[in-house]
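Quick one: this structure, given as structure tokens, is what I'll be asking you about.
Only a single protein chain was left out; the remaining protein chains are all shown in position.
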Amino acid sequence: MLNQVRRSAVLPEEKAGQWVKSGMTIAIGEPAPMGLLRWIIRNKITDLTVIGSGLALDYLIAGGCVRKVITYYAGSPDIAVMPAFRSEAENGTLEVWECEEGILTSGLEAAGKGLPFMPWRGGVGTSLPDINADLKVIRDPIGGEVLIAVPAINIDITLLHASISDSYGNVQHCRGTGWLDMFLYRAADRVIVQVEKIVSNEEIRSKPWETTISNADATVLMPYGAHPFYSRGYYIQDQGHIHDYLEAITTAYSDGNIDKKDDYLEKHCNQFQSHAEYLDAIGTGHLISLSEY
Amino acid sequence: MLNQVRRSAVLPEEKAGQWVKSGMTIAIGEPAPMGLLRWIIRNKITDLTVIGSGLALDYLIAGGCVRKVITYYAGSPDIAVMPAFRSEAENGTLEVWECEEGILTSGLEAAGKGLPFMPWRGGVGTSLPDINADLKVIRDPIGGEVLIAVPAINIDITLLHASISDSYGNVQHCRGTGWLDMFLYRAADRVIVQVEKIVSNEEIRSKPWETTISNADATVLMPYGAHPFYSRGYYIQDQGHIHDYLEAITTAYSDGNIDKKDDYLEKHCNQFQSHAEYLDAIGTGHLISLSEY
Amino acid sequence: MSSTATIKELMAVVLSRELEDGDHLQVGVALPVPEVAVRLAHIMHGPNMQLIFLGARMNVHHLESIPLPAFGWDSRSVRWAESYSDRGHRFDHVKAWHKRVFFVGGLQVDKFGNINLIGIGSDSKKLKFRGPASVGTPTLTTHVGRYYIVLNNHSSRVLVPKCDYVSAVGWHEGGADARKKLGIPGGGPKLCVTPLCVMDFTEVEKRMRLVSLHPGVTLDEVKANTGFELEIPDIIPITVVPTEDELTILRSRVDLNGLLRFG
Partner (left out) sequence: MSSTATIKELMAVVLSRELEDGDHLQVGVALPVPEVAVRLAHIMHGPNMQLIFLGARMNVHHLESIPLPAFGWDSRSVRWAESYSDRGHRFDHVKAWHKRVFFVGGLQVDKFGNINLIGIGSDSKKLKFRGPASVGTPTLTTHVGRYYIVLNNHSSRVLVPKCDYVSAVGWHEGGADARKKLGIPGGGPKLCVTPLCVMDFTEVEKRMRLVSLHPGVTLDEVKANTGFELEIPDIIPITVVPTEDELTILRSRVDLNGLLRFG
């Protein structure tokens, strides 16, 4: 009866963050795992291929971490097209693997299921197979219908934000996961989940039907870790912070005065040594004001 | 502002039962929707193609309702092979669409996703494509790997048992669904869910993350409706009742004395006019003794 | 409250009248006109409608008001939904999408109702204008029972003879069998609603056709701002303006902050 201790999956941010190496393919869930993303930017990880969408994706692009994006949507309710994404894509400095939601989930499902491809109908007749050479128009082997063969999209590390986990990598999302989170988890070799709170194993086992991920490779305790985004059941989006980002980054790129981008990143990300320092700068009063109710 | 009333999805068993017509393809979830299955047997629906497994499937076969089965498992912890299934399959009076769990879910997923097929690896190298001509061995169009193309498995009506629903077809399963239930639901044109209890819409909306089916075509109030099987959070299996079934049906088929089967069905199913009458015959005391705790 | 409806309010009312009780209405983010339209229809005549926002399914017909969320990603707005089942299984139940109705915008829309969200420019690797990408529109427009194209601008830069790229196929290169030939089962685009007019698609060719002009808009104005030749019927009605009831409910029970009135 050796080795009688169950291993903990809880890691400090720098330990978990170090798993992410330049050149990897990573994925970002929803709500966005901003604490981990700030770690990546601060630590100058580069040449990433990133599966993500919206502002969290843009933040990583602005941070200089991204070579290629796999995305279905780089807009938001606040802006038609994200500024860093738009500018770098138009310059040709950012590669875009053009897809859409159903094609993306099909490729992720193929990876999770250990298949080389999945067929999908959405996208037939569109420009997607013309723009993206990895999407192959096929005839189905049974009735001869035209479909798209989507290759497996494999991920090195998926980064998620969730409500709670126990010490052993059992994760539960308050009010369900983001729509893509589970696809991203299943397509990845490893998953790191930042959580609002770490709870007892008994709390997890009192409602196993709510466990969304039962084998997270690491969980990182990061209360308010999704800021400036929401975390279901905890806090709402910080619209002011988001508008500041959009204005700063849009201005930086359109002025051709890219230093303004570095100023923004220094002020809101790079100057901090840890997530806790970031929260100190945001301030407790402001964080409380974002409480979801 | 006409038609200002939201429609109820709650139906009495005979109304919902009448949707099932001889010759249809139906599916049975887990726990087994025994109340509805007893209605089908009692009303002499025949020539069904049934997607199911284990004893509930066998009950329908014994009841004379089934022409063809789509099954991955016709055994149980209590008997290696179900008696009616075994006998009728060996006689050639029952057609078997030979498959396995992953192939079945692939075909059901294809139906739910509106695709003519899904590829699957499990089964490559086995006898399944030899026995089942609908399974086609293909080369994947991207890397040339050998896979099985599973055709979409479309269902006319899926029958499920769940814990609760509101009046509007919003269904929640206590402690999650049976493993195949959601696949069967999504592959079907219509779904009928028998439930232990009908609750207020507010109760459903207090935990929408537990809603498993949001558009059941009908829900039928059938407390103890899974008897002699379990219903998670309500009651455990009635092992005595199940052993009686296995003994009676095994004997009937092996004696070549098929009348014994009719005696069993008359006593346990056909003599009753309703699910309530069935429960009366089981007896309140016995039902209470099955409470899960 | 008896003031005239704004153009956006008019557009929302036009759409709301199109929606039928029992429809499953999916609206993405950043489409305020359909967001108002589905809520208005739900109150007015849709007790069996299902509203699908942020992956949640809601029926809130019992509520006195169904206000817009405070902002696009407001997680509170779907707290009391009936189901979140659309999230992890968004595309697993396409089989039931014949009941679903969807709304799309576009950087470009052509005369057959194909839309482009990818971008403008001849080199797809270096677009002159990089769009936000196709979201879920290719899959949704492939399968839903019907959908509506809703534009914030009616200009010849948007309504073009041919899209630079196609995100979502409408009637492809035309013809009532265009979608069938491609193997695309859904019902296709039904209307295109803009700040100037309402348009539909001809029965045989499936080319875009004027249905009605909004009050005060001239035919010449529409023609001048449309980049392709629009099918023009002999009689051109004026778009029926919101009733007193519709406008009152829209403003007092849906668009409480006047997003379509002042925005």
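Chains here go by letter, A, B and C, matching the order in which they are written, and residues are numbered from 1 within each.
Convention: contacts are C-beta pairs under 8 Å (C-beta built on N, C-alpha and C of every residue); 3 or more make two chains touch, one makes a residue touch a chain.
Given the structure is predicted, the values throughout are model-derived calculations rather than measurements.
In terms of the touch definition stated at the top, the absent chain reaches A, B within the entire complex.
The chain not shown here is touched by just one of A:V10, A:L128, A:A187 or A:A252, and that residue is A:A187.
Taking the complete complex into account, A:K113 is the one of A:K113, A:H161, A:R175 or A:H268 that touches the chain left out. Only one of A:K44, A:R205, A:H243 or A:K267 touches the absent chain when the whole complex is considered: A:R205.
Counting over the whole complex, subunit B has residues 71-78, 80-82, 85-86, 89-92, 95-96, 98-103, 105-106, 120-128, 130-131, 145-147, 175-179, 181-183, 229-232, 236-237, 239, 292-293 touching the chain that is not drawn. With the whole complex as reference, residues 1-7, 109, 111-114, 168, 170, 182, 186-189, 201, 204-206, 208-209, 211-215 of subunit A touch the missing chain.
Following the convention adopted for this analysis, only the chains that are shown with their structure count from here on.
Ranked by distance of CA centroids from subunit A, the top chain is B.
Among the residues of subunit A, those in touch with two or more other chains are 120-121, 145, 147, 175-176. Shared interface positions of subunit C, i.e. residues touching 2 or more other chains, are given as 84, 91, 143.
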